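With one protein chain withheld, the remaining protein chains of the complex are depicted in position.
And now, chain A:
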Amino acid sequence: MGEPGPSVGPPFGLLAELTHRCPLRCAYCSNPLQLVPASNELDTDQWRSVLDQARRLGVLQVHLSGGEPMARRDLPALVEHAHSLGCYVNLVTSGLSLTDGAAAELVAAGLDHVQLSIQDADTRGADAIAGARAHERKLAAAAVVRRLGLPLTVNVVLHRGNLDHVEAIVDLAERMGADRLELANTQFYGWALRNRAALLPTAAQLRAADVVVRDAVERLAGRMEISYVYSDYHERRPKPCMHGWGSRQLTVAPNGDVLPCPAASVIEGLDLENVRTRPLAEIWYESASFNAFRGTDWMREPCRSCAFREVDLGGCRCQAFLLTGDAANTDPVCQLSPHRAVVDRVLAEDVLLVPPPSVPRRMPVSRNGDAL
C-alpha cells in the first residue's frame, strides 16, 4: 500500500461537498452521522485551490453538492471558477433557494446542469420525510431551471414510504420538465443506515415498482430518460464500487478530507488525507487511502477467484465495513459472501414490523445550544 498501481489514470469527476449545512432533514440522507460544522468548512480560496488542483489533475466534471451547496454564499464564485477552468459544472441541490435571481446568477457564472431532488409525489409525504416545507418550493425551482433553459435531472430517493407512489412520481417529474429522472432506492449509509428499519422497502413493493418503472422507461423513451438504482439488499449480487475505488472520481468533504468514495469517512483505519496538508495529485496517486482498494489485488475469497471480480469489484467497501466490520471483505449483499446472513436477517426482521419513526438528520449542536 502507498504505491500507485501501474494503471492509475487521472480522475474525471470531483464531487465537491461544499458544506453539510442544509435546510432539510431528510431521514434517508446518505451524509455521515458526524456532520462537519460550518466553522470547519474550507473557505472560498481553499475551494478555489481544490478546483485548480483538480483541473490540473484531469478533472473535467465538477459536482457541487453537500449538504446544501446553496447554503454557501460563495457558490456563484465557485461555479465561475470551475467554469473558467473548463469544467462541466453540475449543481446538486434540494432547490429551496433556487429562485429566478439566484439561478440567473449561477447560469451567468457558467452553470451547466442542475440535479434537483424531490422526496415524493405529493406535498404532505414529501415534506414529512424532508422535515421541512420544501415540496412546493422545489416545484417552483424546477420551473426556474426550465425558464433558464438549463438541462434538469430530477432525483428521487425511494424507500418504504414512497415506493408505492413511483407512478405518480414519474408523472410529476414529467410535469416538472425533467430531461432525466433518477429513481434511486435508498443506499444505506449515514443517516439512511441509522433509519434503515423505517426506510427498507418490502420485496413486494420493489416488484410492483419494477413493473411501473419498466413501463415508464418504454413509454417515455426519447422524452425523459429514466435511470433506476436497485435496492441492493434485495439483489443477489452487489452494486459495483463506483467505477472502481480511486479510478474515476474523488470526493472532497466540507472540511477538506479527500475521499475515494463519498461514504468512505466511515471506514475505520482508512487514513484520510486533507487538502489543507497535502497536494491533491499526491493524494490521488500516492496516498494509502486511494491505493487501499484499487484494482483487484486487495481481494480475498470468494472475490479473488470469482468470475465477476472485474465486473462488480467485490461490491462496496464502505458497505463491507459497515456490515461486517472489515472493508476488505466481500460486500455482504453478495450471495457468495460468508456474511450474507447479516443482510438476510435485516430483510427478515425489519420488513415484518410496522416501520418505526425515523430520526431526522441534524447538525451537531454547540454547547450553548445553537446549531454550529
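Just so it is clear, a contact is a pair of C-beta atoms (placed from the backbone, for glycine too) under 8 Å apart; a residue touches a chain by one contact, two chains touch by 3 or more; residues count from 1.
Following the convention adopted for this analysis, contacts and distances are computed from a predicted model.
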UniProt protein name of the chain not shown, from "Pyrroloquinoline quinone biosynthesis protein D", "sn-glycerol-3-phosphate transport system permease protein UgpA", "Cytochrome bo(3) ubiquinol oxidase subunit 3" or "Septum site-determining protein MinD": "Pyrroloquinoline quinone biosynthesis protein D"
Residue, one of A:Ala108, A:Ala203 or A:Ala221, that touches the chain absent here: A:Ala221
Of A:Asn31, A:Ser49, A:Asn90 or A:Asn162, the residue in touch with the unshown chain: A:Asn90
Residue, one of A:Pro23, A:Pro151, A:Pro302 or A:Pro360, that touches the chain absent here: A:Pro151
Per the touch definition above, residue among A:Asp179, A:Glu282 or A:Asp326 touching the missing chain: A:Asp179
Hidden partner interface residues of chain A, rising order: 10, 12-13, 55-58, 60-61, 86, 88, 90, 112-113, 115, 146, 149-151, 153, 177, 179-180, 213-214, 217, 221-222, 225-230
